[in-house]
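Sharing a structure, written as structure tokens. Questions coming.
Shown here: the complex without one of its protein chains, the others still in place.
Each chain gets a letter, A and B, in the order it is written, and its residues are counted from 1.
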Amino acid sequence: MEILKYTLRKLAGGIPLLLGVTLVSFVLMVYFGPDKTWELLSKNPTAEEIAQVRSQLGYDQPFWVRYGNYLRELATLEFGYSDSTGERVTTILQRTVPVTLALLAPGFVLGIVLGIALGLLAAWHRGGWIDRAVTGLAVVGMSVSFLVVIIAFQLLFGVVLGWFPVRGWNVHDLPSYLHYVTVPTLASVFVALGYNTRFFRAVLVEEMARDHVRTARAFGASPVEILRKNVLMNAMIPIVTRTMFSIPLVVISGSLLIESYFGIPGVGKVTYDAITSGDQPVLKAVIGLTAVMFVGILIVNDILYKFFDPRISLGRTALQ
Amino acid sequence: MSNNDALLEVENLCVEFGDRRGAVRAVDRISFEVEPGRTLGIVGESGCGKSTTSLAIMGLLPRPAGRITAGAIRLSGTELAGLPENRMRRIRGAEMSMIFQEPMTALNPVYTIGAQMSAVVRRHAGLSRRAARRRALEMLERVGIPLAQRRLAEYPHELSGGMRQRVMIAMALSCRPRLLIADEPTTALDVTTQAQVLEQIKALQRDFDTAVVLITHDLGVVAETCDEVVVMYCGRMVERAPVEALFSAPRHRYTEGLIQAIPKIRTRRLTRLPVVPGSVPDLSELPPGCCFAARCAHADTHCLRRQPALERMGPSRVACFHPADAEPVR
Partner (left out) sequence: MSLPVHDINPGADARLQPVRRPGGISPWSRAFDRLIGDRPAMAGLAIVTVFFVIALGVWFGWWGGKWAETGDGQWLPPSPEHWLGTTILGQDIFARAIFSTRTAFEIGLVVAAASTLLGALFGALSGYFAHTAIDGLVLWLKGVLDSIPFYLFVAAIAFALDGNPWAMHIAMIATFWTTTARLVRGEVIKLKSLEFVEAARAIGLHPLVILFRHIVPNTLHILLVQATIVFVAAIKSEVILSFLGLGVQDGVSWGLMIAESTSEVIAGHYMNFIAASGFLFALVMGFNLFADGLQDALDPKRSGR
């Protein structure tokens, strides 16, 4: 019951943010966005025809009305039809979102898990050669561009070695899934690992220096127990936060590059095509929805804090 | 020097902290023994190596910076210095326990008191979940925590500092250790709580016949609790004496300064060591002679050049060329 109230309060707290995000995307994408009047008109339009098309597109409405319409579109998930294919935007998203999730999930999970493992390894041996090697490699990883990694991996695994397909997404069972998902996964793990390892190392080093770790040692706890109960359980909040906030980043930025480069029909490819062809209905749907997703994650993250830290009371906010 | 009744024997213990550039000796040839049921106090200014000594005994020196470079630490005859970590682990919390200065951060914030206490007894005494719970409850009651049953289900942040320190004591004594090291257990607490906590430690010590090493800044606590006292200065032991001798006839000039600085009419407990003028030399730049010489009114050129050795003087041992109330040694 209390948790429900807490959740409702968080949701209410997310409203100004939600309005802000939608307002920005509305202003950029719709209000100042491309004027489509001329595309819908014949060669020599009369003033009446122009006015008719403009009112059909809603351009004659005042700002706030148009913003309200945009909000309604978001709320009802009804964004109209793609300029380039004429397909309903909602249908496009329904078709492509599952592909993107299937494509990115393994790389995302591996990137986090391996990042924590390597961060733990480095933090445990802090100051030693293992630590230096891991942090050194992490800096190298951070210095390579995602695009370069994608190109190089596709070249290496697809063209030179020929082990995996170069393009496409012809998935119908587990083997074919693994066949298509491997190279994109390797690329996204490679890129995420440098940043994740450094982040988690810093978090874990801090947790390992806590007084209660020394207490646990003074009471004969084993290293495994200390790592689990004193270090990892206390590091859950930064770990969860990092994980949650990586989601929109990976879903959009990751899929944009991977899918357009590997020709995989997911949201990223659709977005890429929309960017390059100026397909406004698709773009405003994607921007609006990811922003909404981000605000949602913010709220879920706040609620998750509750579960990992008994010190956070239901009344106080965990966000600083 | 060896004492067959002693539970803990520390002999010529040296601890160094070092990096590539050079090492500092934070503990320099410390020796003492503690018998079961008795209390040894260690006093000295901040940074003189009290905590380092106790961490060395527990095998908890921060690695890789700190290490024992010489000396022996024996717990009922077992040599602890250099004992492999997995054997140390079985001793820590079972045969010897330690309480730390800062109760606010010493407990794991994400587990309940009950879970943390049970983990210790289950680990060492091999008790079942329920038996461990019962032992935890019993210990909490013994250290005078009201509503102990409810406290078991609470998290550390729900308890006051004094309560948490009592939980630490309960946890430290839950496996009936033969040695308890308490590093300034009351410094962070308010005055009334301090007295209660010390009382608890003493009561449990009587019940279990535990040997206690008590590190404190509070000479009042020393007078009330300790049987013997080690006075440290710059990592060295400048005086070791039975408690009566220390207060009635302090030998080292530093000890003498401390004792004389105690106000005669004690309205309040001394929570901090009294002030002796001057400042402590940096450990990395220790003088060649007596390290107290620069602050000592009795120092002569001899003191500046040579280090005094620990000499017997009545019941006390003192490292001073010009000890109080005595003919100058040489």
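Just so it is clear, a residue touches a chain if its C-beta (ideal position, glycine included) is under 8 Å from a C-beta of that chain, and two chains touch if they have at least 3 such contacts.
Fair warning: this is a prediction, and the values are worked out from it, not measured in the lab.
> Using the touch definition from the top, which of A:A12, A:V113, A:V139 or A:L178 touches the missing chain?
Reading the full complex, the residue touching the unseen chain is A:V139.
> Considering the entire assembly, which residues of subunit A contact the chain that has been omitted?
16-17, 20-21, 23-25, 27-29, 32-34, 123, 126-127, 131, 136, 139-140, 142-148, 151-152, 155, 159, 166, 202, 205-206, 209, 248-249, 252-253, 256-257, 260-261, 271-272, 275-276, 278, 280, 283, 286-287, 290-291, 294-295, 298
Just so we're on the same page, only the chains that are shown with their structure count from here on.
> Quick one: report the Å distance separating subunit A from subunit B, using the average Cα coordinate of each chain.
Whole-Å distance between the two chain centres: 53.
> With touch defined as at the start, can you tell me which subunit B residues reach subunit A in the complex?
Checking each residue of subunit B against subunit A gives 58, 60, 64, 89-94, 97-98, 100, 102, 105-111, 119-120, 123-124, 155, 157, 168, 171-172.
> Residues of subunit A touching subunit B in their complex?
On the subunit A side, the touching residues are 127-128, 210-212, 214-222, 225, 229-230, 233-234, 236, 308-311.
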